[in-house]
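With one protein chain held back, the other chains of the complex are shown just where they sit.
Up next is chain A:
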Amino acid sequence: MFKKTLIGATAICLALASANAMADTKDKKIALSNNYAGNSWRQAMLKSWDKVTKQAVADGVVAAADPFTTSENQVTEQAAQIQNLILQGYNAIVVNAASPDALNGVIKQACDAGIVVVSFDGIVTEPCAWRVAVDFKAMGKSEIEYLKENMKDGGNLLEIRGLAGVSVDDAIHSGIEEGVKENSQFKIVGSVHGDWAQDVAQKAVAGILPSLPEVKAVVTQGGDGYGAAQAFKAAGRPTPLIIMGNREDELKWWKEQKDANGYRTMSVSIAPGVSTLAFWVAQMILDGQQVPKDLTVPFLRIDQDNLEKSLETTEKGGVANTEYSLEDAKKVVAGAK
């Protein structure tokens, strides 16, 4: 009962806050400090930022929301960039950081100058900044949870990992490992590194397949599902349930299989539009709302029934994306409280 009242109270607070949100931040300026723009994910991220913030500026929610990208993925360059953003009088800086630690000095300076710093994707560890982080471990675990529901008998799994030595690979892997430990009906019989690339994954899977018993499902990290499917096909083995990672080629293949034989799976990854979530979080903080320092980004999950719709909106060769609204940001913040 008490909890319900609390939720109700929070909802009322949020509703009240949103009523005057327009008024309070309309003369505030937000900057995006981005360290890299060299792949499709980052390009989609910048495009999402542009789309959402232009609308926000036109609506008078904020005065400006300018993106700045450093020419090379360099800590010192981004540090200098942030210092200049401080001088230009931005009220909030949204950061995709080149390094989790090495920008702490300048982030602290920004905080000391009264600037709200929200980091996302590439987060920073400086305590004064907000973090919109991706729980990659939970993402890995969610794959096993899906299998648990859809594959009651369990079976052998093949795991395709990402790029060795990168923290994201470790995090997703540990989530999958934890899921398997809790659900003994599943067993990982093989593990390869697909480097988040279809061609690498295809080669790696083709190499390990002859040594494997029957594989019921393939757990992946994104960008590797289509390659795995091709490897199974080339080896003449039955296609297992392959978890996808929201890439356009993966979704297209899934759609073809679904139409041909009712193939079932799911697809999960992080939407590049997370930059817009960080934008709204910054706006909420500027608006004077209480926002916890650590927030978790929801995954973008595609299921059997919304596959067609997602495929339609995904650019060729791109990644399924979604832009977040102020409402989404409020939900994320409420979830973290």
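The rule is short, and it goes like this: a contact is a pair of C-beta atoms (placed from the backbone, for glycine too) under 8 Å apart; a residue touches a chain by one contact, two chains touch by 3 or more; residues count from 1.
In the analysis below, contacts and distances are computed from a predicted model.
*Asks:* Unshown chain, UniProt name, "Isoquinoline 1-oxidoreductase subunit alpha", "L-aspartate oxidase", "ABC transporter permease" or "Tricarboxylate transport protein TctC"?
*Replies:* "ABC transporter permease"
*Asks:* Pick out which of A:Ile30, A:Ala56, A:Ile93 or A:Val106 touches the chain that's been left out of the picture.
*Replies:* Checking the options A:Ile30, A:Ala56, A:Ile93 or A:Val106, the one contacting the hidden chain is A:Val106.
*Asks:* Per the definition of touch given earlier, which of A:Ala79, A:Val180, A:Ile285 or A:Ile302 contacts the omitted chain?
*Replies:* A:Ala79
*Asks:* With the missing chain put back, one of A:Thr70, A:Thr220, A:Gln283 or A:Thr314 would touch it. Which one?
*Replies:* Residue touching the absent chain, from the options given: A:Thr70.
*Asks:* By the contact definition given up top, give the residues of chain A that touch the hidden chain.
*Replies:* 37, 66, 68-72, 74-77, 79-81, 83-89, 99-106, 108-109, 113, 125, 165, 167
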